[in-house]
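Removed from the display is one protein chain of the complex; every other protein chain stays in position.
Coming up: subunit A.
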């Protein structure tokens, strides 16, 4: 590629500016979080005496241990089930080509652009009737269902690209549908399943609307929902709010940094297909 030196330089400058703009909010939050409690921080000033203890305070005040546990429970309730039933459905629609599958798929596509706000009211009343309000089930069950359009769409796209001949060969060898699915197709689908798992984990962890509508107790919510409650309670104590927010972000950031290659791949593919 023959880019002139000047073009290359302009590109770099833009890119670095973009990186700085992306990082600034985090840095500014950190600088506020390290100021002494009770002071009014200004935008970006490194404190002369950084108060790392603020993070300890925030950890206790925000009840971080309970929040982490709650978010994990919700993730455990949502992600494995969603991935399994979506993979099965994707296999049924993409490989087995069940009769009427196109209709079922059409119904699912209907939900692909559906804003959650559009169904949140009936979901609330439905959960009330089921007696599940204020339990984690109230978040888990609807979330699994709300993920189905994308998840099935995603897995079906994978399975319809696997040559049918592969299934046929397995049939000739006398394997049942389940064996075909579990022994042959699922191992082949591993990359697609991995990306889907990452996306669903992220979306569950960050789910806000369902958490604040369906569960009042912040310690039974997702991380994002808990963060909302934390802001409501400590919104005026800026130092503590920043410390708490950063703390609540930390688990996501750690997971992201460890799996960043997979995350970026999943997010890119996810939006390209979605």
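Rule of thumb we're sticking to: a contact is a pair of C-beta atoms (placed from the backbone, for glycine too) under 8 Å apart; a residue touches a chain by one contact, two chains touch by 3 or more; residues count from 1.
Everything below uses one rule, namely that contacts and distances are computed from a predicted model.
Note on the omitted subunit: UniProt lists it as "Sugar ABC transporter permease", one of the names in "Acyl-CoA dehydrogenase", "DNA replication and repair protein RecF", "RNA polymerase sigma factor" or "Sugar ABC transporter permease". When the full complex is taken into account, the listed residue touching the unshown chain is A:85, out of A:85, A:133 or A:184.
Mapped onto subunit A, contacts with the missing chain fall at residues 1-3, 7, 10-12, 14-15, 18-19, 21-26, 28-29, 32, 40-44, 85-86, 88-89, 91-93, 96-102, 104, 107-108, 111, 113-126, 141-142, 144-146, 148-149, 151-152, 160-161, 163-165, 168, 171, 177, 181, 202, 205-206, 208-209, 212-213, 223-224, 227-228, 231, 238, 241-242, 245, 248-249, 252-253, 256-257, 260, 263-264, 267-268, 271-272, 274.
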